[in-house]
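Have a look at the structure that comes next, please.
Removed: one protein chain of the complex. Kept in place: all other protein chains.
As written, the chains take the letters A, B and C, and residue 1 is the first residue of each chain.
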Amino acid sequence: MSAPIRLGMVGGGSGAFIGAVHRIAARLDGEFTLVAGALSSTPEKARESAQALGLARSYDDYVAMAKKEARRKDGIEAVAIVTPNHMHAGPAIEFLKRGIHVICDKPLTATMAEASRLARIAEQSEALFILTHNYTGYPMVRQARAMVAAGALGRLRLVQVEYVQDWLTEAAERSGSKQAEWRTDPARSGAGGATGDIGTHAYNLACFVSGLTPEALAADLSVFVPGRALDDNAHVLMRFEGGAKGMLWASQVAPGNENGLRLRIYGEKGGLEWAQEDPNYLWFTPFGKPKQRLTRGGPGTVPDAARVTRTPAGHPEGYLEGFANLYAEAARAIRARQAGEAVPAEVIYPTLADGLAGMRFVEACVRSSGRNAAWVKL
Amino acid sequence: MSAPIRLGMVGGGSGAFIGAVHRIAARLDGEFTLVAGALSSTPEKARESAQALGLARSYDDYVAMAKKEARRKDGIEAVAIVTPNHMHAGPAIEFLKRGIHVICDKPLTATMAEASRLARIAEQSEALFILTHNYTGYPMVRQARAMVAAGALGRLRLVQVEYVQDWLTEAAERSGSKQAEWRTDPARSGAGGATGDIGTHAYNLACFVSGLTPEALAADLSVFVPGRALDDNAHVLMRFEGGAKGMLWASQVAPGNENGLRLRIYGEKGGLEWAQEDPNYLWFTPFGKPKQRLTRGGPGTVPDAARVTRTPAGHPEGYLEGFANLYAEAARAIRARQAGEAVPAEVIYPTLADGLAGMRFVEACVRSSGRNAAWVKL
Amino acid sequence: MSAPIRLGMVGGGSGAFIGAVHRIAARLDGEFTLVAGALSSTPEKARESAQALGLARSYDDYVAMAKKEARRKDGIEAVAIVTPNHMHAGPAIEFLKRGIHVICDKPLTATMAEASRLARIAEQSEALFILTHNYTGYPMVRQARAMVAAGALGRLRLVQVEYVQDWLTEAAERSGSKQAEWRTDPARSGAGGATGDIGTHAYNLACFVSGLTPEALAADLSVFVPGRALDDNAHVLMRFEGGAKGMLWASQVAPGNENGLRLRIYGEKGGLEWAQEDPNYLWFTPFGKPKQRLTRGGPGTVPDAARVTRTPAGHPEGYLEGFANLYAEAARAIRARQAGEAVPAEVIYPTLADGLAGMRFVEACVRSSGRNAAWVKL
Partner (left out) sequence: MSAPIRLGMVGGGSGAFIGAVHRIAARLDGEFTLVAGALSSTPEKARESAQALGLARSYDDYVAMAKKEARRKDGIEAVAIVTPNHMHAGPAIEFLKRGIHVICDKPLTATMAEASRLARIAEQSEALFILTHNYTGYPMVRQARAMVAAGALGRLRLVQVEYVQDWLTEAAERSGSKQAEWRTDPARSGAGGATGDIGTHAYNLACFVSGLTPEALAADLSVFVPGRALDDNAHVLMRFEGGAKGMLWASQVAPGNENGLRLRIYGEKGGLEWAQEDPNYLWFTPFGKPKQRLTRGGPGTVPDAARVTRTPAGHPEGYLEGFANLYAEAARAIRARQAGEAVPAEVIYPTLADGLAGMRFVEACVRSSGRNAAWVKL
């Protein structure tokens, strides 16, 4: 094992949810070591959080961090950006400009304008941009993708995807939930509510596994909780190049659902079904034969799944392992770059292109919904 | 127990699927006795089928049957119509005109014109018209409906329903399946394929349980199997009076799905989830509390469910029992009518109004889809 | 369809549970018509119950019934005995002696002495004796049995079976439950409590599917509810001829279990798993391959299962259909006998031999438990 990659973090101060997840994910395989951070836009909080985490270097703002780290010999090689959406583009650009690899939470940005600016910078940078659509890291998602690509379902016809939660059933944003506050705030989240927060995950997953290119969508966005500024439910019809069709449902107001991300894909020859809350199973039905329950690491595992699994079949892996797989892939890609080599073909992670696709998805949903669910191109 | 009600049957000759189901359903509680039939439009087959079933009286056509049975003292009191869709209206009208109660398979008819004509006759008849949207007979569907009506979910927001099959994944209509032949034939099925055959069931179930009135829909119908004349997949967005919204998915080309009729309903205070293939369970989540698995006959059973259940909790009931519940309800209604009494308030069965609603649903889906999934009123 | 077989019933008066089940089961396929009964040992109740059911002939006691029916030209051809255990042998003998076929609830009798007497009479009778170990009627149980017999699991090693309930968790027998009263009363139930009531079902199922011959068992019977006279929990180890081993657990005091009859069988080449509460699924794992979910009527259905199924895959059958399958088998056997033919080889139903095996099982459990769970021969 080579020395761990030196990692910085922007955002993720004490109390943040996703920052802690990124830290565990980075640590799990021993490929990264967190050494620097601008953990909060409040300097005091940034310092305290850094101390609590035992960070070598704490910065009050990400610009200073980018500048100084870029100059150090032992400066960070990569940075994790785990701020709310509207604070993605700024830091990403600063680090990319200086050749520091960026691992950024989703969705890409809060606005299309930011996304475009970021894309331009990224194109000119030698550094990698990895977007943490973490569900693509689950081994059985990789298995599904590989099976589809290998033709196990034949030509695809249907892609049904949903991401369903219930935590915004009531106005949590008005009863002290920080998570709810920024996610329902257009200034920090962008134009999409449920659409941006979880709809993009569902959309990304559907595209990742199916390999299909979406052509158009028709969306009916709703705000069910009075006074909320962003959609808390999205009903979307989709059409793909080549004739496949699909439905996407994203909701944060469906009681009894925690993180119900579910994907079902059907083709001329078979079907695949997967659910994030039970991620170690993949249900495969070759048309006309009994349904099979494939298990992570079990019989029928393909190489793309095997290479991102750590424990034997029946010893479940979960959300953190899937997330960590993106970090592991990032590490492989970064090390290849550092060695002047091409990133190996089997290394898979969501990129800026996926981030832009997600932004177009949100934008299209909002636009379509504004036109009474008319079809809009993607 | 009073003497069984004398029942006739139109359609359901040897080889038919749904005729046999109706016969078991009629027999299960001992409330009906099948005594006459015009079991096939082919006289020879009609007679042979009648003999095979030990029927007292066999007719070559339903008009003769209606006339003669109406004149007999021991003539049939009710008739089950189990023909393909285009043959519903004709016999239904003949029997209704003569005061014979009609138990008719769904969808109501093949065309709106037929439906309207039937509706006019039915209005003038003393006889009852019962439409076998049989899934409304499941005890846990009754339980769900009663819980929604009692406010267990609060004001409703979301109705997600789907009916998914795979038996038309390939062109079964061209390889000898009689069932597939008429269901994919506009002349016999009407304008809707999957939409009419199973979409109407899903739509009916959603309305039955939610108690909501649909306002508009947007539908994207597809034909995936080349050469097929009717849709084999329907993607539908729905809006209900009062602001609730929903999605309906009906498919006959999704490998790995047998009769995947699933309903999920969410309101401000809770959620309910039910699946036809595991019909003895109803999943109830009061918002902010653990999900509960209600079982048929188990703790928490409401009277509306208890009165249509025959076996204790843990001894599963199935499709035939649910179907038989409609026959049992029909018997109760018929006996009340025969006694000159009002049909008791707790007796529930789908009526002509439900049949008309189903026809409007199919018509609206076809119309919307023809206009690129534009919203159409219901 | 031939004319229905004329059926009588002993026991099953108003309020009884299993009598109603037998009546539905007898009626479901139209093969039997209930015409006579001695429905209660209380003459008044017998008459009222008969009237409520619309029975042609009611008797005050089963001896009179047996004598009179045997003499009538239109007398019953078969009788269903649905009394508590201690009232099985008496009526069974009366009817068998007179050549009337007997369909008897399980366990066979309350005592071994009765069982032996009944066996002697049955041997001399031309009439058939069918024991309603109804779970053997489930199509997927038939499927499992056929697969085992065909070698799908290879040589068997393990048979794990359990039947778990919770309805006797508290002293229901002291709070007015008639069902609980006689089932916890040695005078009416015999020496086994849970062992006899549900343990025999589990034991029968294990033997039916595995085809193995039990050799010995070691049982630890318990009474958990103070004051109860019979076991409410049974823990049993089993050894079979040929070296296979197993465990059997029967309990009526396990909260959260309704009718949790579950069977798991493993051999050198594969495993099968089935649960009564979800009876339309059978889980099959060929060793080293993914687990398959076989469905009733779905791909992979064998003839033994197909011939006892009524509805297509995905339209669930339940407890009553499984029970009715035994009546349907009984009808086939009776008609064969009446035609002077051998009962067809594919017709399967539990016989007196199974009843005797169940009695030996209960007796062995009680004996072993009395000797501190020492092994006893079967």
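One rule holds in what follows: a contact is a pair of C-beta atoms (placed from the backbone, for glycine too) under 8 Å apart; a residue touches a chain by one contact, two chains touch by 3 or more.
Just so we're clear, the structure is a prediction, and the values are computed from it rather than from any experiment.
From the set C:Q124, C:S175 or C:N372, the residue in touch with the chain omitted from the display is C:N372, counting the whole complex. When the omitted chain is restored, the residue from C:N233, C:N280, C:T295 or C:T309 that touches it is C:N233. Residue C:R157 is the one among C:R157, C:R188, C:R307 or C:R335 that touches the chain not shown. Within subunit C, the residues in touch with the undisplayed chain are 153, 157-158, 160, 166, 169-170, 218, 220, 222, 224, 233, 235, 237, 239, 243, 245-247, 249, 251, 253-257, 264, 266-271, 273, 283-288, 291, 372-375.
Counting the whole complex, the residues of subunit A in touch with the unshown chain are 1-3, 17, 20-21, 23-24, 27-30, 52-54, 165, 257-260, 276-280, 295, 298, 310-321. With the whole complex as reference, residues 284, 288-295, 298-300 of subunit B touch the missing chain.
Keep this in mind: only the chains that are shown with their structure count from here on.
At the far end from subunit C, in terms of centres built from Cα atoms, lies A.
Closest chain to the protein centre (all Cα atoms averaged), using per-chain Cα means: B. Subunit B and subunit C have centres, each the mean of its CA atoms, that are 34 Å apart. Residue positions of subunit C with contacts to 2 or more other chains are 295, 298.
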